[in-house]
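Removed from the display is one protein chain of the complex; every other protein chain stays in position.
By written order: A and B. Residues from 1 in each chain.
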Amino acid sequence: MSDIVDVETPPTTGIWTTNRAATLGAATLGFILLLGVAVGSLSLGSFGLDADFAARLAAPSPGHWFGTDQMGHDMLARTVHGLAVSLQVGLIAATISVVIAAALALFATTCGRWADALVAFLVDVALGLPHLVLLILISFALGGGTTAVILAVAVTHWPRLTRILRAEILQLRQSDFVLASRRMGKSWAEIGIGHFLPHLWPQLLVGLVLLFPHAILHEAALTFIGFGLEPSNPAIGILLSDSLRFLMAGKWWLGLFPGLSLLAVVLCFDAIGNGLRVLADPRREQS
Amino acid sequence: MRLDVERFSLSFVRYDGVLRQRSIQVLHDLTFQLEGGEVLALVGVSGAGKSLLAHALFGILPPNARSAGSLRFDGVPLDDATLPNFRGRHMGLVPQSISHLDPLARCGRQLAWAAERSNLRLTKAQLAERLSTFNLPRTVAHNFPHQLSGGMARRLMLAMATVGQPQLIVADEPTSGLDPKNAENILRTLRGMADAGCGVLLITHDLVQSVPYADRVAILNSGRLVGMETARSFSGAGDELTGDYARALWRAAPQNAFTPEGPIDA
Partner (left out) sequence: MTFWSIHIATRLVRLALVLAAVAVLSFALAKSSPVDPVNAYLGADIARAGPEQRALIAARWGLDQPVPAQFFHWLGNMLVGELGYSMTYNAPVIDVIATRFRTSLPLMGLAWLFSGIVGFALGILAGSRPDSWVDRGIRLYAYVLASAPTFWIAILLLTVFSVGLGWTPVCCAGPIGVVPEEVTWLQSLHHLILPLAALSVLGVAQIALHTRAKMVEVMQSDFALYARAQGASRREIAIRHGARNAAIPALTVLFASLGELFGGSILAEQVFAYPGLGRATVEAGIRGDVPLLLALALFFSFFVFTGNAIADIVYRVVDPRMDGKLLR
């Protein structure tokens, strides 16, 4: 299809270990942590979003684990809110991406050679621009805002998954049941919906989970450079961008903790993705 | 030199489900000896686990392999501590396929590395001489492995395996994929080495082809040793053979035109 190398998702076998039980354990732990963020942000309500001018720019303490910002907001609460925003944006964007990828992969493999060539070209074009430049362009076109960020992230991330799914389907095409269906006179479109799609579910799920971290990181980057979400919406990118203003004054906690939490969330998703990969295809992942 | 294989078993641990592991035994209780000056042919159909024995001798099994029993070279057990002294210097391996040569290194260089690994430094002239001993043109030194023919690649690997003057040579399917002329050439070379005092373990699936060059024949089936015969007894109708399986195998060979009487392979 396209000979552009996949640079962004390097091959890994898990961070700490190749041991299967540990991989699954890490996945479960990751899931629980993410659930914690979601539940935490819901139960916090608007706590931490109200200003408390008595406690402005306070360093981390037992009362405020992550310290407070210039308005006296509790940074832990803001970080949890920010992560929840990231999770929402990531979930919607990654889902849209997966749908696009699945549709294009099916189109490329079932609608003839020209369809395949067209999809290959689209992948080339989408990967021909650095992601961030494309993100800026799309965000600019839509005039910024949350929807713009979601759409920008969604339409930037389908190419890699499209390629993986296409390769997977091409393998499926050679299998006996597909050949049998062909002989029974079924069209490729019917086979695509009837046979390929059900077989791709595990791939789609793993793809979704592995897209998530990219989506979240790009959302944060876009927000950080000033394109994304409204400043009232305390996304992690905005927290980090704000932290730059107080960096010279030595308020290090404003930048450290939100970034660390974002990193933790990304690693949680990776752990879940690796766990799912083992579950989806236990035999292939032999060491 | 003397090689003792005693009650040697080998199994692999595999994932059977998501977390359940299962052990699959591939070699069962092998016992045999090999002395300097003789060619022992280890015959079995492909998948019988013959190559794994070769890998076990050189300590290059995959990490999920578990072995039991003992392998001894001149009485010294072969293990991680002793093997580094034996590999290359006292034992040479002729591997099965061209994939055992580095695809990105020139052949002359690979031969020089093999020599270095046996503590020898070869000059250009000596390298060329080694190549010509095995009927390889000098130009081979500048070629990459994919540019060699099957026969040439096999001879190069033979040259690499023997460059350190080992006393034991293990040849893993050295004739597979070769035409009869090239195959005979290789077997004759191995026979010559045995006559010069080396022990040769010839691992092969081709009984008929190896018999003329071997002293003894060990027959492997489903990972078990099912017969040890002298090469001489493989003649005529095989009446001198001691084992039924060996006789059935011999009679089933197309050249011998007998109808098979028993199970050939389980």
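Basically, a residue touches a chain if its C-beta (ideal position, glycine included) is under 8 Å from a C-beta of that chain, and two chains touch if they have at least 3 such contacts.
As the structure is a prediction and not an experimental result, all values here were calculated from the model.
Checked against the hidden chain, the listed residues A:L161, A:A221 or A:I272 yield one contact partner: A:A221. Of the candidate positions B:L10, B:V43 or B:A114, contact with the hidden chain is made by B:A114.
Check B:R7, B:K124 or B:H146 against the missing chain and you find that the one touching it is B:H146.
Seen across the whole complex, the unshown chain contacts chain B at 55, 58-60, 62, 84, 87-89, 92-93, 95, 97, 99-105, 113-114, 117-118, 144, 146, 160-161, 164. In the full complex, chain A touches the omitted chain through residues 3-5, 7-8, 10-12, 15-16, 18, 121, 124-125, 127-133, 136-143, 213, 217, 220-221, 224-227, 240, 243-244, 247-248, 250, 252, 255-256, 259, 262-263, 266-267, 270.
As a working rule, only the chains that are shown with their structure count from here on.
Contacts from chain A toward chain B in the complex involve residues 20-21, 24, 278-279, 282-283, 285-287. Contact residues of chain B toward chain A in the complex are 14-15, 17-19, 63-64.
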